[in-house]
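Note that this is a trimmed complex: some chains were dropped, and none of the rest were shifted.
To keep things simple, chains are lettered A and B as they appear, and every chain counts its residues starting from 1.
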Amino acid sequence: MNAKGHKDNFEHFGYKINVVVSPHDCQICHPIEVSQYSRSKKAHAYGNLMNNPIYETLVKTVIGLKTLEDNYIVVTTPSESTLHETCLGCHGTKVEAKGLKKVTTMLGEISFPNLTNWPNQGVGRINPDGSLGSCTACHPRHSYSIEIARKPYTCGQCHLDPDVPAWNVYRESKHGNIYSSKFSEWEFDQVPWIIGKDFKAPTCATCHNSLIISPSGNVIAERTHDFGSRLWVRIFGLIYTHAQPESGDTSIIKNKDGLPLPVTFSKEPASGYLINKSEQLKRFKIMSNICNSCHSSDWINSHFAKLDKTIKETDDMIKATTDLMISAWKKKIEDKTNPFDETIEKMWIRQWLFYANSIRYASAMTGAPDYTSFKNGWWYLDENLQRMMDWMEFKKEIGD
Amino acid sequence: MNAKGHKDNFEHFGYKINVVVSPHDCQICHPIEVSQYSRSKKAHAYGNLMNNPIYETLVKTVIGLKTLEDNYIVVTTPSESTLHETCLGCHGTKVEAKGLKKVTTMLGEISFPNLTNWPNQGVGRINPDGSLGSCTACHPRHSYSIEIARKPYTCGQCHLDPDVPAWNVYRESKHGNIYSSKFSEWEFDQVPWIIGKDFKAPTCATCHNSLIISPSGNVIAERTHDFGSRLWVRIFGLIYTHAQPESGDTSIIKNKDGLPLPVTFSKEPASGYLINKSEQLKRFKIMSNICNSCHSSDWINSHFAKLDKTIKETDDMIKATTDLMISAWKKKIEDKTNPFDETIEKMWIRQWLFYANSIRYASAMTGAPDYTSFKNGWWYLDENLQRMMDWMEFKKEIGD
């Protein structure tokens, strides 16, 4: 199938087979799903991380092997192998076919394509046929089950604490409680998926991508495989929240300061790359329509008004933290060349990447009060800011 | 129903309905449950937090938005909205009806009562009809299921790490293991609940509130909706453990130092507000009777003797930590005006609120050795005390 396009195609016991089954293969039967997916941020997850110099610096700083030289820490370039099993485990690796190699198997020596960074099932995998993504990330072989994709454990493989704690928040929420208590009585294979009949509380798929209809047959939400397309605000973009990007490829974004970030350090959104108010409103209506199947309009309005406030407050907290770090740079307490490799800088990362993100997720996903309060929530946001102040004092002291 | 008492009642398409269904409504059919519940600490969870000046200071310090002014952290008053989705998410908000407002819905513009801090399902919610609590916290609409209430995920919405890690401990325990492996073969809807037949290992509800009978029909424990009424010792009261309070309203407690705490900083219990030895023994017998359905008297005695020792040891560790903080105050290293807003003080909070609590829960709930040893257990209690010593040195240094 599609043998010509596949650089990983090889002859295997008389058959011509591909090692890396890709969206190009799946689209023969599922063209709409693949087309939608190809526009999503997920499909671009490799480039969004690795082709953005700022994110790439963060990656390299964290996972690069460190050595000690004269009591200084020297960061070396991360190995392909560690990249593969850390960030690119979720984001997807670049799989290239480099000729053939011989492998000893139980059936004797066999030639296989020599693939880089394989095996991998990351959502933005770059395949040897040039396509982006890996359908098996959510529909694992060989069942390709819609049930598995709709259960929250699938999303929870990547969307979990500390940086994207959707799964953690869900598990602690009222929705998650009802799911955990009653899932065995629900239908996860029905298409369309009837809200209130097939299931009584949403899973991730309900709100973010499934085709949902009412018991009387009205369409509540159309299916989409562009997973961000029902979202109006991005709550875990680097540093500050912002309107969702227009393109799934976020590596093209440039803010006013010339940095490849959707918002400046002083909290100004990049112009021209983010969706506008009317698109935001359109998406908000799609989502609130889903909520409306169970909740009143007043409930929904109050819920999202609270989220708006939380977004503002957490952004303000991050602004204060960022100002503090910038003052440390100005005072030469730390060095801004690499904004991720010193102690105060790492505390700053925790503020937005772990704590502010967590509070926003817990607020958005209808309630995980323990998460907002304690676990990676306000407790940490507050404590860490306090410690940053103390470290400023300390580092000034030892710098003298 | 009960329309007169409900300030949140309004006319809706020809019906007079209440927005906030309250215990007053539920008690028409369930008077005993509501009456028991009204005496519980849960029913008073709002006031127990917000009407206690010490706890309220803790809340405000942690979740108040911080701003930087001349490199000083300024704590501002928390927003209603953040309070609502953090502490009061579990404790319950104060819901007041302030006239009517117009809301745009799919059916056009509709008048709704204008409710403060709504929606909320906290256990101590103050309702517009004056009642306390929210039955839907554990029996979610529209199934009001006894099965959901008996499954541990329900309690796990609020009783989880780092401050009240009952759910975390359960999940790691032998009881939790057997539950997770076998729950699908058990009956969660039977009333009374037959121990050894309907279920083979306890969930939270078994030990803390359900009506439990033996296979031969003998009552092992009567049902109660006063959830602390089978407990003799409170293992997560502020700072130190203590005998359970007599009243569900703990905001009335005053200790010898005049503080609204059940124990003094020097570990002396408040007199007059806590249950006495004979009441403690009575409750211990109710609980051990439940254990006795599966375990021998010797097993039970040994288990609880171990808990007694753990309570004593963790209290002693907290006493040492508190003494250390008091010495920091005396040496003017930190300022005692607000005991929660500086670095050493925050380390002190971790000792009792996170670590000592966790060890006690793991000890009480028949075993989660990884939790007592590592995760928020002795490892942290020890390491954090060591760091407090170092911070004392450091802060003395920079204070000079």
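Going forward, contacts are C-beta pairs under 8 Å (C-beta built on N, C-alpha and C of every residue); 3 or more make two chains touch, one makes a residue touch a chain.
Keep in mind it's a predicted model, so treat the numbers as computed, not measured.
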Overall copies of the shared sequence [whole complex; 2 in view]: 3
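One rule holds for everything that comes next: only the chains that are shown with their structure count from here on.
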Distance between the centres, which are taken as Cα means, of subunit B and subunit A, whole angstrom: 33
Parts of subunit A lying in touch with subunit B, wherever the complex brings them together: 172-174, 176-178, 180-182, 184, 200, 289, 292, 295-299, 301-303, 305-306, 309-310, 313, 316-317, 320, 323-324, 327, 362-363, 367-370, 372-375, 377-379, 382-383, 385-387, 389-390, 392-394, 397
Parts of subunit B lying in touch with subunit A, wherever the complex brings them together: 19, 61-63, 65-68, 71, 73, 79, 81-82, 84-90, 103-106, 110, 112, 115, 118-119, 121-122, 140, 143, 145, 147-148, 151, 153-154, 156-158, 160-163, 184, 341-343, 346, 391, 394-395, 397-398
